[in-house]
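Only one protein chain is missing; all other protein chains are in place.
Presenting chain A:
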Amino acid sequence: MQKSTYISAGGHALLLGYALFGGLFEAEPLELPSMDISVISEAEFAALTAPAQPPDVEPIAPEPVLSAPEPETEPTPVVPEPEQIPDPRPEPPAIVEPEPIPEPVIEPEPVPEPAPEPAPEPEAVVIPDAAPDTSLRPKPRPADRVAPEAVAAPEPDVAIDNTAQEATQPDENAEQVVEEQSQTAPEEAATEIVTEAEQPAASAPTSTVRPKSRPRETASAPDTSAAVNAALAEALGEPAASDETSGPTLTAGETNALRLAVQNCWVVDVGSQAANVTVVIGMSMDVRGKVTPGSLRLVSSTGGEGSAVETAFQSARRAVLRCQKEGYELPDDKYEQWKEIEMTFNPKDMRIR
(Lines give C-alpha, C1' and ligand atoms only; values in the text may rest on other atoms or scores of the structure.)
Protein backbone atom coordinates (compact mmCIF):
# COMPACT_ATOMS: atom_id res chain seq x y z
CA MET A 1 0.00 0.00 0.00
CA GLN A 2 2.67 2.42 1.01
CA LYS A 3 4.74 1.37 -1.91
CA SER A 4 2.01 2.05 -4.38
CA THR A 5 1.33 5.35 -2.71
CA TYR A 6 4.86 6.36 -3.18
CA ILE A 7 4.84 5.33 -6.79
CA SER A 8 1.68 7.33 -7.47
CA ALA A 9 3.00 10.36 -5.65
CA GLY A 10 6.20 10.16 -7.53
CA GLY A 11 4.46 9.89 -10.85
CA HIS A 12 2.31 12.90 -10.13
CA ALA A 13 5.28 14.84 -8.98
CA LEU A 14 7.02 14.09 -12.24
CA LEU A 15 4.00 15.09 -14.22
CA LEU A 16 3.56 18.33 -12.33
CA GLY A 17 7.20 19.07 -12.67
CA TYR A 18 7.04 18.55 -16.42
CA ALA A 19 4.00 20.68 -16.64
CA LEU A 20 5.56 23.48 -14.73
CA PHE A 21 8.96 23.39 -16.18
CA GLY A 22 8.70 21.37 -19.41
CA GLY A 23 6.58 23.92 -21.40
CA LEU A 24 3.58 21.63 -21.78
CA PHE A 25 1.04 24.46 -21.29
CA GLU A 26 3.04 27.18 -22.90
CA ALA A 27 0.70 29.25 -25.06
CA GLU A 28 1.54 29.64 -28.69
CA PRO A 29 1.54 33.14 -30.18
CA LEU A 30 -1.60 34.18 -32.07
CA GLU A 31 -1.54 33.83 -35.80
CA LEU A 32 -1.88 37.24 -37.35
CA PRO A 33 -2.54 37.94 -41.02
CA SER A 34 0.59 38.86 -42.72
CA MET A 35 1.28 40.35 -46.10
CA ASP A 36 4.31 40.02 -48.18
CA ILE A 37 5.50 43.35 -49.20
CA SER A 38 8.36 44.44 -51.27
CA VAL A 39 9.85 47.80 -51.58
CA ILE A 40 9.80 49.21 -55.07
CA SER A 41 11.02 52.40 -56.47
CA GLU A 42 8.84 55.26 -57.65
CA ALA A 43 9.74 54.58 -61.24
CA GLU A 44 8.65 51.02 -60.91
CA PHE A 45 5.38 52.08 -59.33
CA ALA A 46 4.72 54.52 -62.13
CA ALA A 47 5.46 51.88 -64.65
CA LEU A 48 2.92 49.61 -63.03
CA THR A 49 0.06 52.14 -62.81
CA ALA A 50 0.56 54.07 -66.04
CA PRO A 51 -1.32 51.76 -68.44
CA ALA A 52 -5.08 52.28 -68.24
CA GLN A 53 -5.81 48.66 -68.54
CA PRO A 54 -3.86 45.58 -68.06
CA PRO A 55 -2.19 44.88 -71.32
CA ASP A 56 -3.39 41.37 -71.40
CA VAL A 57 -7.06 42.36 -70.90
CA GLU A 58 -7.44 45.28 -73.19
CA PRO A 59 -7.04 43.59 -76.55
CA ILE A 60 -9.12 40.65 -75.64
CA ALA A 61 -11.91 42.07 -73.62
CA PRO A 62 -13.71 44.00 -76.36
CA GLU A 63 -13.69 41.21 -78.81
CA PRO A 64 -15.10 38.36 -76.84
CA VAL A 65 -17.66 40.39 -74.99
CA LEU A 66 -18.50 43.17 -77.35
CA SER A 67 -18.15 41.75 -80.73
CA ALA A 68 -21.52 40.59 -81.80
CA PRO A 69 -21.88 37.08 -83.01
CA GLU A 70 -21.34 36.71 -86.67
CA PRO A 71 -24.98 36.55 -87.68
CA GLU A 72 -25.61 39.71 -85.74
CA THR A 73 -23.08 41.78 -87.55
CA GLU A 74 -25.75 42.71 -90.02
CA PRO A 75 -27.90 45.67 -89.09
CA THR A 76 -31.11 43.75 -89.36
CA PRO A 77 -31.97 41.45 -86.56
CA VAL A 78 -31.22 37.96 -87.60
CA VAL A 79 -31.75 34.86 -85.62
CA PRO A 80 -28.43 33.10 -85.56
CA GLU A 81 -28.56 29.50 -86.42
CA PRO A 82 -27.45 27.29 -83.58
CA GLU A 83 -25.06 25.51 -85.89
CA GLN A 84 -23.28 28.75 -86.61
CA ILE A 85 -22.40 29.19 -83.01
CA PRO A 86 -20.54 26.08 -82.12
CA ASP A 87 -19.19 27.41 -78.89
CA PRO A 88 -21.17 29.18 -76.30
CA ARG A 89 -20.22 32.72 -75.66
CA PRO A 90 -21.79 35.64 -73.92
CA GLU A 91 -24.04 37.99 -75.73
CA PRO A 92 -23.22 41.66 -75.87
CA PRO A 93 -23.96 43.17 -72.51
CA ALA A 94 -25.70 46.17 -73.96
CA ILE A 95 -28.68 44.07 -74.96
CA VAL A 96 -30.93 44.12 -72.02
CA GLU A 97 -33.60 41.73 -73.03
CA PRO A 98 -34.34 39.84 -69.88
CA GLU A 99 -35.02 36.45 -71.30
CA PRO A 100 -31.92 34.37 -71.56
CA ILE A 101 -31.34 32.16 -74.47
CA PRO A 102 -31.35 28.46 -73.68
CA GLU A 103 -27.70 27.95 -74.36
CA PRO A 104 -25.25 30.54 -73.26
CA VAL A 105 -23.09 31.72 -76.05
CA ILE A 106 -19.52 32.13 -75.05
CA GLU A 107 -16.55 33.26 -77.00
CA PRO A 108 -14.02 30.53 -77.49
CA GLU A 109 -11.26 32.67 -76.08
CA PRO A 110 -11.15 32.92 -72.35
CA VAL A 111 -13.06 35.82 -71.05
CA PRO A 112 -11.85 37.69 -68.06
CA GLU A 113 -15.31 38.40 -66.70
CA PRO A 114 -18.61 36.87 -67.61
CA ALA A 115 -21.20 39.10 -69.16
CA PRO A 116 -23.35 40.58 -66.42
CA GLU A 117 -26.58 40.65 -68.37
CA PRO A 118 -28.36 37.60 -69.65
CA ALA A 119 -28.31 37.15 -73.36
CA PRO A 120 -31.36 38.50 -75.13
CA GLU A 121 -33.60 36.91 -77.67
CA PRO A 122 -32.06 37.34 -81.09
CA GLU A 123 -35.23 38.97 -82.35
CA ALA A 124 -34.83 41.76 -79.89
CA VAL A 125 -31.60 42.99 -81.35
CA VAL A 126 -32.72 46.26 -82.70
CA ILE A 127 -29.70 48.47 -82.42
CA PRO A 128 -26.92 46.47 -83.93
CA ASP A 129 -24.91 49.47 -84.99
CA ALA A 130 -24.93 51.10 -81.60
CA ALA A 131 -21.72 49.66 -80.28
CA PRO A 132 -21.91 49.37 -76.53
CA ASP A 133 -19.04 50.16 -74.26
CA THR A 134 -16.97 47.06 -74.33
CA SER A 135 -14.42 47.64 -71.61
CA LEU A 136 -14.81 45.67 -68.49
CA ARG A 137 -13.41 48.38 -66.36
CA PRO A 138 -13.36 52.09 -67.00
CA LYS A 139 -10.42 53.35 -68.90
CA PRO A 140 -8.65 56.29 -67.38
CA ARG A 141 -8.81 59.35 -69.50
CA PRO A 142 -5.49 60.29 -70.89
CA ALA A 143 -4.01 63.20 -69.03
CA ASP A 144 -1.12 65.43 -70.07
CA ARG A 145 -0.04 66.34 -66.63
CA VAL A 146 -0.24 65.36 -63.03
CA ALA A 147 -2.85 67.08 -60.97
CA PRO A 148 -1.22 69.78 -58.88
CA GLU A 149 -3.49 69.35 -55.89
CA ALA A 150 -2.05 67.50 -52.95
CA VAL A 151 -3.73 64.24 -52.34
CA ALA A 152 -4.82 63.59 -48.81
CA ALA A 153 -2.88 60.91 -47.06
CA PRO A 154 -4.68 57.66 -46.64
CA GLU A 155 -5.87 56.72 -43.24
CA PRO A 156 -3.43 54.60 -41.24
CA ASP A 157 -4.08 50.93 -41.07
CA VAL A 158 -6.06 49.68 -38.17
CA ALA A 159 -3.74 48.56 -35.42
CA ILE A 160 -4.41 45.23 -33.95
CA ASP A 161 -4.90 45.39 -30.22
CA ASN A 162 -3.32 42.55 -28.38
CA THR A 163 -5.16 43.27 -25.18
CA ALA A 164 -7.41 40.43 -24.35
CA GLN A 165 -10.98 41.26 -23.56
CA GLU A 166 -13.07 39.25 -21.31
CA ALA A 167 -16.08 37.65 -22.71
CA THR A 168 -19.28 39.18 -21.61
CA GLN A 169 -21.37 37.31 -19.14
CA PRO A 170 -25.05 37.66 -18.58
CA ASP A 171 -25.84 39.82 -15.65
CA GLU A 172 -28.03 37.85 -13.38
CA ASN A 173 -29.04 40.93 -11.47
CA ALA A 174 -30.13 42.81 -14.55
CA GLU A 175 -33.78 43.53 -14.97
CA GLN A 176 -35.40 41.25 -17.45
CA VAL A 177 -37.37 43.10 -20.10
CA VAL A 178 -40.28 41.22 -21.49
CA GLU A 179 -41.51 42.27 -24.92
CA GLU A 180 -45.13 43.07 -25.14
CA GLN A 181 -47.05 40.85 -27.45
CA SER A 182 -50.46 41.45 -28.86
CA GLN A 183 -53.11 39.15 -27.68
CA THR A 184 -53.93 36.35 -29.98
CA ALA A 185 -56.62 33.80 -29.91
CA PRO A 186 -55.57 30.68 -28.12
CA GLU A 187 -54.71 27.88 -30.38
CA GLU A 188 -57.65 25.70 -31.02
CA ALA A 189 -57.51 22.56 -29.04
CA ALA A 190 -59.79 19.72 -28.34
CA THR A 191 -59.97 17.11 -25.73
CA GLU A 192 -59.63 14.42 -28.35
CA ILE A 193 -58.33 14.10 -31.85
CA VAL A 194 -60.97 14.04 -34.52
CA THR A 195 -59.86 12.84 -37.90
CA GLU A 196 -61.33 14.06 -41.15
CA ALA A 197 -63.16 10.85 -41.66
CA GLU A 198 -64.88 11.29 -38.37
CA GLN A 199 -66.03 14.87 -39.05
CA PRO A 200 -69.78 15.29 -39.16
CA ALA A 201 -71.38 16.15 -42.53
CA ALA A 202 -71.78 19.90 -43.28
CA SER A 203 -75.22 21.36 -42.81
CA ALA A 204 -75.20 23.13 -46.24
CA PRO A 205 -77.07 21.25 -48.97
CA THR A 206 -74.85 19.59 -51.50
CA SER A 207 -77.37 19.94 -54.32
CA THR A 208 -80.22 22.27 -55.24
CA VAL A 209 -83.64 21.50 -56.38
CA ARG A 210 -84.33 22.33 -60.04
CA PRO A 211 -86.75 25.27 -60.23
CA LYS A 212 -90.17 24.39 -61.28
CA SER A 213 -91.08 25.28 -64.84
CA ARG A 214 -93.47 28.16 -65.43
CA PRO A 215 -97.02 26.91 -65.44
CA ARG A 216 -98.33 26.87 -68.94
CA GLU A 217 -101.47 28.70 -69.72
CA THR A 218 -104.23 26.35 -70.28
CA ALA A 219 -107.53 26.83 -71.79
CA SER A 220 -109.20 26.02 -68.55
CA ALA A 221 -107.63 28.95 -66.73
CA PRO A 222 -109.78 31.66 -68.26
CA ASP A 223 -112.80 29.60 -67.59
CA THR A 224 -111.86 29.54 -63.98
CA SER A 225 -111.22 33.23 -63.91
CA ALA A 226 -114.45 33.92 -65.69
CA ALA A 227 -116.28 31.86 -63.13
CA VAL A 228 -114.46 33.55 -60.29
CA ASN A 229 -115.06 36.97 -61.77
CA ALA A 230 -118.69 36.20 -62.28
CA ALA A 231 -119.02 35.00 -58.73
CA LEU A 232 -117.15 38.01 -57.48
CA ALA A 233 -119.23 40.40 -59.51
CA GLU A 234 -122.35 38.71 -58.32
CA ALA A 235 -121.18 38.94 -54.75
CA LEU A 236 -120.37 42.62 -55.18
CA GLY A 237 -123.67 43.25 -56.84
CA GLU A 238 -122.09 44.41 -60.11
CA PRO A 239 -123.26 43.37 -63.54
CA ALA A 240 -120.94 40.97 -65.27
CA ALA A 241 -118.84 42.33 -68.13
CA SER A 242 -120.52 41.35 -71.32
CA ASP A 243 -117.78 42.29 -73.83
CA GLU A 244 -115.08 40.25 -72.23
CA THR A 245 -113.24 38.02 -74.63
CA SER A 246 -112.70 34.46 -73.63
CA GLY A 247 -109.65 32.37 -74.37
CA PRO A 248 -105.97 32.71 -73.54
CA THR A 249 -104.48 36.15 -73.94
CA LEU A 250 -101.61 36.94 -76.25
CA THR A 251 -98.19 36.95 -74.71
CA ALA A 252 -96.08 40.07 -74.74
CA GLY A 253 -93.92 38.54 -77.44
CA GLU A 254 -96.87 37.84 -79.69
CA THR A 255 -98.18 41.35 -79.23
CA ASN A 256 -94.77 42.87 -79.89
CA ALA A 257 -94.37 40.83 -83.04
CA LEU A 258 -97.58 42.30 -84.38
CA ARG A 259 -96.51 45.80 -83.35
CA LEU A 260 -93.16 45.45 -85.08
CA ALA A 261 -94.74 44.07 -88.23
CA VAL A 262 -97.03 47.07 -88.54
CA GLN A 263 -94.60 49.79 -87.53
CA ASN A 264 -92.14 48.68 -90.19
CA CYS A 265 -94.73 49.69 -92.77
CA TRP A 266 -95.88 52.87 -91.08
CA VAL A 267 -94.41 55.70 -93.14
CA VAL A 268 -94.52 58.98 -91.28
CA ASP A 269 -94.09 62.33 -92.98
CA VAL A 270 -92.43 64.03 -90.06
CA GLY A 271 -92.78 67.51 -91.49
CA SER A 272 -96.50 67.31 -92.16
CA GLN A 273 -99.45 68.43 -90.08
CA ALA A 274 -100.52 64.79 -89.94
CA ALA A 275 -97.44 64.08 -87.83
CA ASN A 276 -99.21 65.90 -85.01
CA VAL A 277 -102.24 63.62 -85.15
CA THR A 278 -102.72 60.42 -83.16
CA VAL A 279 -105.29 58.10 -84.66
CA VAL A 280 -106.90 54.93 -83.37
CA ILE A 281 -108.06 52.56 -86.06
CA GLY A 282 -110.16 49.48 -85.57
CA MET A 283 -110.26 46.36 -87.71
CA SER A 284 -111.67 42.88 -87.80
CA MET A 285 -109.35 40.01 -88.54
CA ASP A 286 -110.03 36.72 -90.19
CA VAL A 287 -108.55 33.49 -88.94
CA ARG A 288 -105.64 33.77 -91.39
CA GLY A 289 -104.50 36.99 -89.72
CA LYS A 290 -105.68 39.27 -92.51
CA VAL A 291 -107.85 42.31 -92.13
CA THR A 292 -111.41 41.66 -93.12
CA PRO A 293 -112.08 43.79 -96.20
CA GLY A 294 -113.99 46.92 -95.39
CA SER A 295 -113.56 46.55 -91.65
CA LEU A 296 -110.80 49.13 -91.25
CA ARG A 297 -112.24 52.23 -89.66
CA LEU A 298 -111.14 55.35 -87.82
CA VAL A 299 -112.11 55.00 -84.18
CA SER A 300 -110.80 58.29 -82.82
CA SER A 301 -108.17 60.95 -83.35
CA THR A 302 -106.43 63.66 -81.36
CA GLY A 303 -104.07 66.48 -82.21
CA GLY A 304 -105.53 67.71 -85.45
CA GLU A 305 -108.50 67.95 -87.68
CA GLY A 306 -109.63 67.85 -91.26
CA SER A 307 -107.17 66.72 -93.85
CA ALA A 308 -104.48 66.09 -91.28
CA VAL A 309 -106.66 63.47 -89.57
CA GLU A 310 -107.62 61.96 -92.90
CA THR A 311 -103.96 61.74 -93.93
CA ALA A 312 -102.96 60.21 -90.60
CA PHE A 313 -105.73 57.63 -90.98
CA GLN A 314 -104.69 56.81 -94.54
CA SER A 315 -101.10 56.38 -93.45
CA ALA A 316 -102.11 54.03 -90.63
CA ARG A 317 -104.46 52.08 -92.87
CA ARG A 318 -101.77 51.75 -95.51
CA ALA A 319 -99.35 50.41 -92.91
CA VAL A 320 -101.76 47.74 -91.71
CA LEU A 321 -102.74 46.64 -95.18
CA ARG A 322 -99.31 46.76 -96.73
CA CYS A 323 -97.58 44.61 -94.16
CA GLN A 324 -100.23 41.96 -93.68
CA LYS A 325 -99.19 40.15 -96.87
CA GLU A 326 -100.56 36.63 -96.37
CA GLY A 327 -101.71 37.44 -92.88
CA TYR A 328 -100.07 38.52 -89.63
CA GLU A 329 -98.48 35.76 -87.64
CA LEU A 330 -100.85 35.40 -84.74
CA PRO A 331 -101.54 32.26 -82.70
CA ASP A 332 -104.51 30.38 -84.05
CA ASP A 333 -105.54 29.10 -80.64
CA LYS A 334 -105.94 32.66 -79.40
CA TYR A 335 -108.02 33.90 -82.29
CA GLU A 336 -110.75 35.01 -79.94
CA GLN A 337 -108.28 37.48 -78.48
CA TRP A 338 -107.27 39.12 -81.74
CA LYS A 339 -110.24 38.81 -84.00
CA GLU A 340 -110.90 42.48 -83.16
CA ILE A 341 -107.93 44.82 -82.96
CA GLU A 342 -107.59 48.50 -82.22
CA MET A 343 -104.25 50.09 -83.08
CA THR A 344 -103.16 53.50 -81.88
CA PHE A 345 -100.72 55.26 -84.17
CA ASN A 346 -98.97 57.89 -82.14
CA PRO A 347 -96.12 59.75 -83.91
CA LYS A 348 -95.12 61.77 -80.85
CA ASP A 349 -91.63 60.30 -80.79
CA MET A 350 -91.07 61.03 -84.47
CA ARG A 351 -92.14 64.65 -84.70
CA ILE A 352 -89.50 67.15 -85.59
CA ARG A 353 -88.78 69.47 -82.70
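Basically, a residue touches a chain if its C-beta (ideal position, glycine included) is under 8 Å from a C-beta of that chain, and two chains touch if they have at least 3 such contacts; residues count from 1.
FYI, contacts and distances are computed from a predicted model.
> Suppose you had to identify the omitted chain by its UniProt name; would it be "Fe-S oxidoreductase", "(2Fe-2S) ferredoxin", "Carbohydrate ABC transporter permease" or "Tol-Pal system protein TolB"?
"Tol-Pal system protein TolB"
> In the complete complex, which positions of chain A touch the hidden chain?
217, 221-222, 224-226, 228-229, 231-232, 235-236, 241, 243-246, 248-250, 255, 258-259, 262-274, 282, 293, 296, 307-308, 310-312, 314, 317-319, 321-322, 337-338, 340-350, 352-353
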